[in-house]
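Single-structure report; data block below.
The other protein chains are all here in position, but one chain of the complex has been omitted.
Our next item is chain A:
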């Protein structure tokens, strides 16, 4: 029995620590098992440095044919049998083949790492960054340990940010003009705008503004699109008459947004839309969807 237990237990404990782990910002990250853990946050072109400690179990030695740490950027498609695509892969050899008898610590550093994509956890895929420590062995298989961290990249406000202004309608039935003050919003931004009723011949019950996220994966015939409504924000209650103008003020901060991602590694896109929905008394919906761009602004 003891043998068996020993066989299933890893032969050693591997731990990964970041050199600025105490001072670095930690953010919550949802794991596959549903638990949320706090992980360090990085951005592109930062150096990722730290230490790997390997401590064999009491009274055991580890024979290995090399120890390495990799920094991997992976895209995992859920529908593609869990296949990974590594878009970034950096390796540091930590040790030449040999035996480890006691706790051994290896410092490592990846300096100025290009991490163009943000960590993303979507409906059909995830994009993650991970440190992978491998203790390679000839027999008994390699011992592998992962260390998660997150990447977020900040953008400066776009130089051109036009408002969205549009007149839409159904002939002789409903004509409205709406305006959103910008087309690009940062994630804590507030959408200001108004809806102006030019013609109202239907009995409107209420009007909502929805924020929709459109995640598309794959390409061509294999494209998978997942749309999710993140916000349903009531703008108006009751039936307006011609000439009424209804204000919009929607704070984005309460919603779990990400920046807009366009064609990430030719694998996926995440886009955001504002959907203006008018509902009439027969519960018919009249809507108009407009794409907006979300970007991440550095917290001031």
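The definition used in the following text is that a contact is a pair of C-beta atoms (placed from the backbone, for glycine too) under 8 Å apart; a residue touches a chain by one contact, two chains touch by 3 or more; residues count from 1.
Please note the rule applied: contacts and distances are computed from a predicted model.
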> So which of "Vacuolar protein sorting-associated protein 35", "Armadillo repeat-containing protein 8", "DNA primase" or "60S ribosome subunit biogenesis protein NIP7 homolog" is the UniProt name of the chain that got left out?
Replying inline: "Vacuolar protein sorting-associated protein 35"
> Which of these, A:106, A:154, A:233 or A:273, touches the one chain of the complex that we don't see?
Replying inline: A:233
> Of the residues listed, A:79, A:146, A:251 or A:287, which one is in contact with the missing chain?
Replying inline: A:251
> Which positions on chain A touch the chain that was left off?
Replying inline: 206, 231-241, 244-247, 249, 251, 253-254
